[in-house]
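Would you mind keeping the following structure in view while I ask a few things?
Here the complex is missing one protein chain, while the rest keep their positions.
Up next is chain A:
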């Protein structure tokens, strides 16, 4: 099983390492044709304005919509969450508009307010160590969105069908359980598609 990591900008190698720990194979995706070779896609952390611009420039908006439309799982972390959202608070134009959530960017403040903490995630037994870096949060979710974790009353992990998002960076720790959760989604989608 192969999982792509969108490699336009951001923490790409960390995700590839984490995917490797789950037993799947991670590969960087720089061109839309490469999406045909993978069963799932991770949109990594980075700067959402940069990633969004480069996605538009190279045809990734349509290509990823089509990819997700085929039922293939997509996982967005931090900037990836912003890119997947249907709406960005404050009127900034949204990017993929795939997931029925409204996100607020830099919602916890500037870098000096960035933090790490233990966080309970639905579907994962023990808490995960969650690293939040100038992180976004989910202000509103649609009726089909399952909230997987909450930090101080704010939604920071959620799932809608084949779409998974987290405000924090699971790829910055050795704990690969959220990647395992995603790999399991990819596995299940593959089995269902056969």
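To be clear about the criterion, contacts are C-beta pairs under 8 Å (C-beta built on N, C-alpha and C of every residue); 3 or more make two chains touch, one makes a residue touch a chain; residues count from 1.
Everything that follows uses one rule, which is that contacts and distances are computed from a predicted model.
Unshown chain, UniProt name, "ABC transporter permease", "Pyridoxal 5'-phosphate synthase subunit PdxS", "Ion-translocating oxidoreductase complex subunit D" or "Quinol oxidase subunit 2"?
"Pyridoxal 5'-phosphate synthase subunit PdxS"
Touch as defined at the start, partner being the missing chain; which of A:14, A:39 or A:100 qualifies?
Going through A:14, A:39 or A:100 one by one, A:14 is the residue touching the chain not shown.
Which of these, A:38, A:84 or A:131, touches the one chain of the complex that we don't see?
Answer from the full complex: A:131 touches the omitted chain.
Against the chain that's been left off, what residues of chain A make contact? List them.
Interface with the chain not displayed, on the chain A side: 7-14, 30, 45-47, 49-50, 53-54, 57, 78-79, 92, 105-106, 110-117, 131-134, 169, 172-173.
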